[in-house]
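Only one protein chain is missing from this complex, and each of the others stays in its spot.
So, chain A:
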Amino acid sequence: MSDNTRDIIRLSAADLGARIASGAVTSVQATQAHLDRIDAVDGAVHAYLHVAPELALAAAARVDAQIAAGEKLGPLAGVPIAVKDVLVTTDMPSTSGSKILEGYLSPFDATVVKKVREAGLIPLGKTNMDEFAMGSSTEHSAYGPTHNPWALDRIPGGSGGGSAAAVAGYEASIALGSDTGGSIRQPAHVTGTVGVKPTYGAVSRYGAIALASSLDQIGPVSRTVLDSALLQDIIGGHDPRDSTSLRTEWPSMADAARNANVQGLKIGVIKQLQGDGFQAGVLNRFTEALELLVANGAEIVELDAPSFEHAIAAYYLILPAEASSNLAKFDSVRFGLRVNPQGGGTVEDVMSATRDAGFGPEVKRRIILGTYALSAGYYDAYYGSAQKVRTLVQRDFAAAFSQVDVIASPTAPTTAFKLGEKLNDPLAMYLNDIATIPANLAGIPGITLPAGLADEDGLPVGIQFLAPAHEDARLYNVGGALEQLLVAQWGGHLLEQAPDLLELIAAAAEEGAR
């Protein structure tokens, strides 16, 4: 790998975009550099389910031609991007990590994909994920897990482990993710990257293969806060094809990130989102980050949010309920996998055989759970109660935000665990989302950015900030400020402390050979 390639892939998306715009680097060069990197490392990382070199290089050449013709393009024009496989695309298969959609080509692009293409970004491929975004480790992908670029035997988080690993492993400058209960933020936390779940409705869900419609939100995955801000500026805004998308006039997130300042900022810390079950190294980095913010003019306010105790229980009723209905369309009749039972059968038999063969165990578990929760006689006790908890969570947030500007918490209780460690313990897996789920239940935005490495294992730790609905810019402000302070302290981005991925791969190969 040439030095030039090495330099290009390590640039932030903003810097790479600036160099492409200035003509210092072409988009074709940048794209080729990332394709080379994918060739070199993705066999071990498995961040991608599908890579589209020809399409990417052709798109890059078009952007280069536009730049050569003097066209003024956006700040990320020509920058390679990874697209989570939950987003449908016309020119690459969209499987949502499931066998039931193997090879599925959509007749339309998801709105966010359309927007990033229009902004000149170059889709490199589709990234791995837990099947239908159900999971916190990508181990539930029907196509095999993704490996954490920090330690290949560890999970990259989930469900968007592929997008996070692609960005952390320099296999893409930036990526698109989806966050239903933490699927952008938790992977960012365990891979030393930045992830943002925008306000519910800030980004169109049209073309996102639905998991739980009232919780799903599309958002950016990147290495810097500014990069996520630039991407949210591109993908945000009202979409007439998504009735739940907001008509809000959004301020520039990039400006918020660039003009970051925490002087006088009131930061709430919630009792229920720390302590029991949180790894010491995670809590230490969290506390230090807060101290750094206080030293720079922020004020900390202790808050109580009693309803959060029930948030996971409520979430794991609402999500499966909606998912059981959203996933009903995968029945073999109009698209996707079809399995004919031996000796033939009725259409119901074919549907049943297809779903049995096409869905993995976690998907089946949640469909059964959701179907049960919605059943007559149980609806009030389960779905109904869960919706009440959801209302209480919203109230707790409203009360909190009447006192503070943003809320801070560790993003997840632990650093990256080992692949296989929690695979057979769904409840332990679900607890990973304890700090991220409340934001989805309330529809508010959240950001996570690297806070350092845990003392115990030297693995990355993230810090999460939450803001009131529509106030996504506050996240980029506080995130941008903290990032600046930490990078100054570390003398560079946290990812620079990651082990060399090529060496890890070589060592793993040697281990395997022995």
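Criterion: contacts are C-beta pairs under 8 Å (C-beta built on N, C-alpha and C of every residue); 3 or more make two chains touch, one makes a residue touch a chain; residues count from 1.
Note that contacts and distances are computed from a predicted model.
Asks: Since a chain is absent, check the UniProt entry for it and pick the matching name: "Stage III sporulation protein AD", "Aspartyl/glutamyl-tRNA(Asn/Gln) amidotransferase subunit B", "Ancillary SecYEG translocon subunit" or "Nitrogen fixation protein NifU".
Replies: "Aspartyl/glutamyl-tRNA(Asn/Gln) amidotransferase subunit B"
Asks: Have a look at A:Gly70, A:Pro107 or A:Gly512 and name the one touching the chain we're not showing.
Replies: If we include the chain that is not displayed, A:Pro107 is the one touching it.
Asks: For the chain that's not shown, point to the residue among A:Ala58, A:Val301 or A:Ala328 touching it.
Replies: Touches the omitted chain: A:Ala328.
Asks: Among A:Ala21, A:Val88 or A:Val262, which one is in touch with the chain left out?
Replies: Here the residue in touch with the unshown chain is A:Val88.
Asks: Pick out which of A:Ser213, A:Thr287 or A:Gln497 touches the chain that's been left out of the picture.
Replies: Going through A:Ser213, A:Thr287 or A:Gln497 one by one, A:Ser213 is the residue touching the chain not shown.
Asks: Determine and list the chain A residues touching the chain excluded from the picture.
Replies: Output for chain A: 87-88, 94, 96, 101, 104, 106-108, 110, 205-210, 212-214, 240-244, 321-322, 324-325, 328-329, 331, 333-335, 346-348, 351, 371, 374-376, 379, 383.
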